[in-house]
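Here the complex is missing a single protein chain, while all its other protein chains stay put.
A and B are the chain letters, set down in written order, and residue numbers restart from 1 in every chain.
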Amino acid sequence: MIPAPFDYVAAESTTHALDLLDSFGEDAKLLAGGHSLLPMMKLRLATPSVLIDIGRLTELTGIRAEGEELVIGAATPHATLATSDLVRADAPLLAHSAAQVGDPQIRHRGTIGGSLAHADPAADLPLALVALGGSVDLLGQGGTRNVPADDFFAGFFETSLDPGELIAAVRVPRRPGTPWGYQKFVRRANDWAIVGVAAIDGRIALANMGPTPLRASAAEQALADGAGPAEAAGLAAEGTEPGEDMHADRDYRRHLARVLTRRALEHRT
Amino acid sequence: MQVELTVNGQQRSDDVEPRLLLVHYLREVCGLRAANVGCDTTSCGACTVLLNGTSVKSCTVLAVQANGQQVTTAEGLGTDGGLHPVQAAFRQEHGLQCGFCTPGMVMATVGLLSENPHPTETEVREGLEGNFCRCTGYHNIVRAVLAAAEAERAGVTP
Partner (left out) sequence: MSILGTRVLRTEDPRFLTSGGVYTEDVVDDRLTGACHVFFVRSPVAHARIEGIDVSAALEAPGVIAVFTGADLAELPKIKPGPLFNQEMGRPILATDKVRYVGDPVAVVVTEEAYQGEDAVELVDVDYDVLPAVVDFADAVSDKVLVYEEAGTNVAANFGDASKLDQHLFDECEVVTTRTILNQRVAPAPMETRAAAAAWGEDGRLTAWIPNQGAQGTKGSLARLLGLEPEQVHIITPDVGGAFGAKFGADPEHALVAWVARQVGRPARWTETRFENLVAMTHGRAQQQTVTIGGKRDGTVLAYRLEIIQDSGAQVRIGAMLPFLTILMTPGPYAIPQAESVAKSVITNTTPIGAYRGAGRPEASAALERAMDLFAAEIGADPAEVRRRNLLPPFTEPHRTKFGALYDTGDYVTALDKVLAAAGYDLLRKEQAERRARGDTMALGIGLASYVEITGMGDGEEAPPQENATVEVHPDGTATILTGTSPHGQGHATAWAMLASDELGIPVDKITLKWGDTDLIPEGGGTGGSRSLQHGGSAVRQASQELIEIARERAASQLEASAADLRFDVERSAFEVVGDPDASVPLAGLAEEERLVVRTVFTAPGATFPFGSHVAVVEVDTETGKVVLRRVVTVDDAGFVLNPLLAEGQRHGGIAQGAAQAFLEEVVYDADGNPLTASFADYPFLSATEVPSFELADMQTLTSYNPLGVKGIGEAGSIGATPAVQNAVVDALSHLGVRHIDMPASPQRVWQAIQAAKGNA
């Protein structure tokens, strides 16, 4: 299956990209690695009339430490994130999460910005960002604004990106040596999570338990009150209304959330 | 629009539709038909080639995205009419039957071994999770990859 016809322009800079977004309006989509967008376009679930290619802009690549944070260019491919010494040292949960996305070929192309903008509630990087309490730098004509992960995912495949904005960078707190856990429950290795859990530093995030990555707040509260992993995990599904599909009904999803949360709190991957 | 790619070492200039997938560019424009299309959802890996030396699924890359870059396909792997060590290992271990997944599998293997020259069996299986095969049950493919790794370590062709 192939996409419907569209026009293509390679942006020369982020400024150029923003100007193009402005002039083309809602019919245009940004293209980085294209591994969330192009599959949708090939199935004709997305039919933009223009693609603005930002995948090779050096302004959007690079990983650096900036004080208490790591700053990651939005067009950084998952494979780069997964193997970065800096990320593996300071935010190993993020490196691990990136290493779980799809398969090696997909990881060579898909980018963190693309994955976050796509906002699939079953995906790895949105889950990791929420667990880490990271944030995104959104660049628009008016400059950059920073949005915390908890506020970035607005709904099912929806973010709080304004039209005319692009994700420039992703920020995560540096926590070298902090124990973390990550559980991705799948039928086959390169599937999306049926349920996913990431936990670090008292924060617990859930994938595919709702329209966005969710915080397991009741479980977090129990931890804060001194509960151990098993007890806190028992509350992991509180307040969730997970969807049902052929892999899991609601009961089973909630059960998985509890089991996987316990394992993540035991720092297992 | 005009794109310039280097394919198996040869520079080319072609006029293509923006929506032309790299796999179709290779097959229809370049006449390199080893890479195959096996699915619609970036799942099966039969289209795997190297883009700037790293393995990618060419069904999910636009030819225009590869403008100015280098592509290597299975046809471009061997030297002087001889098999690349990975190709030789696949033959030695009977890692192919119908052959449809094979070029993609071979390219994915080349990519895997360039990043992890000494994989364990588990790492091989995980490294090939994006390449489907219906014929072999993967058993001999895994043997082929391990044999290729061993051969490259020993500096011989399997």
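Please note the rule applied: contacts are C-beta pairs under 8 Å (C-beta built on N, C-alpha and C of every residue); 3 or more make two chains touch, one makes a residue touch a chain.
Small disclaimer: the values here were computed from a predicted structure and weren't measured.
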item	value
Contact residue for the chain not shown (choose from B:96, B:113 or B:149)	B:96
Residue, one of B:46, B:66 or B:110, that touches the chain absent here	B:46
Candidate in contact with the missing chain, chosen from A:46, A:147, A:189 or A:227	A:189
Residues from chain A at the interface with the omitted partner, ascending	1-2, 4-5, 44, 185, 187-191, 194, 246-249, 252, 255-256, 259-260
For chain B, the residues touching the chain missing from this view	17, 19-20, 24, 27-28, 33-44, 46, 74-75, 77-78, 83, 87, 90-92, 94, 96-103, 106, 121, 124-126, 128-143
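By definition in this document, only the chains that are shown with their structure count from here on.
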item	value
Distance between the centres, which are taken as Cα means, of chain B and chain A, whole angstrom	28
Residues of chain A defined as touching chain B within the complex	1-8, 10, 31, 34-35, 38-39, 42-43, 51, 53, 55, 79, 102-106, 108-109, 188-190
Of all residues in chain B, those that touch chain A in their complex	1, 17-19, 21, 24, 40-43, 45, 48, 51, 54-57, 59-62, 64-65, 67, 108, 111-112, 115, 126-127, 129-131
